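Only a single protein chain was left out; the remaining protein chains are all shown in position.
This part shows chain A:
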Amino acid sequence: QSGAAYGLGRVALAEEIAAWDVDVLPDGRGLPEGQGDAFSGEEVFAEKCASCHGDFAEGVDNWPVLAGGFDTLADEDPVKTVGSYWPYLSTVWDYIHRSMPFGEAGTLTADETYAIVAYILYSNDLVEDDFVLSHENFAAFEMYNTKGFVVDDRPAQEYAQWRGEPCMEACKGEVEITMRSVFLVETPEVGTES
């Protein structure tokens, strides 16, 4: 590694790094010590989360559904939840701890976060209600859809077939309108204040 070229900035202190570097990797690195069980997580969830996400993490109104939707990803309307879709438990812990509750982010303790995550797993029927999640058993937990993702394969799947000189004349037969937007949804009227 090279030396500093400009000598700008100052060395970050350990306390500063600890305050801001709270991300958790899929292998569990970054997790603080702590634990929480699904049963007590239900209480925390009811107090801090259920007003938007529902008592059973099923979602209220338009707010995100956190539970259910298993095996719907190939359906006409997939239900993408923590249980049915998310590949890593680390993301659940990290995101809740860092950015939830919406409007009061960063206020959950490590133990509260473990408990909430355990309750969300319970809501997804992935664990029993006496399940205890901790920094020690965290990395061993396998999510339902971990293998559901492939790295961007557009170069092989799409770019190869869509490069080249395109058709300019007589590219297709008669053209018909198959769908019109005005029949489906309301677009805000132009000229009015939004």
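Going forward, a residue touches a chain if its C-beta (ideal position, glycine included) is under 8 Å from a C-beta of that chain, and two chains touch if they have at least 3 such contacts; residues count from 1.
Everything below uses one rule, namely that contacts and distances are computed from a predicted model.
A.B. asks: Of the options "Sulfite dehydrogenase", "Na(+)/H(+) antiporter subunit B", "Electron transfer flavoprotein subunit alpha/FixB family protein" or "Hydrogenase", which is the UniProt protein name for the chain that has been left out of view?
C.D. replies: The chain we cannot see is recorded in UniProt as "Sulfite dehydrogenase".
A.B. asks: Considering the whole complex, not just the chains shown, which residues of chain A touch the missing one?
C.D. replies: Contacting residues on chain A, toward the hidden partner: 1-6, 8-12, 16-17, 20-21, 23-27, 52, 61-64, 71, 73-74, 76-78, 80, 82, 85-88, 90-91, 94-95, 98-99, 102-103, 105-106, 148-154, 157-159, 162-164, 166-182, 184-185, 187-188, 190-191, 194.
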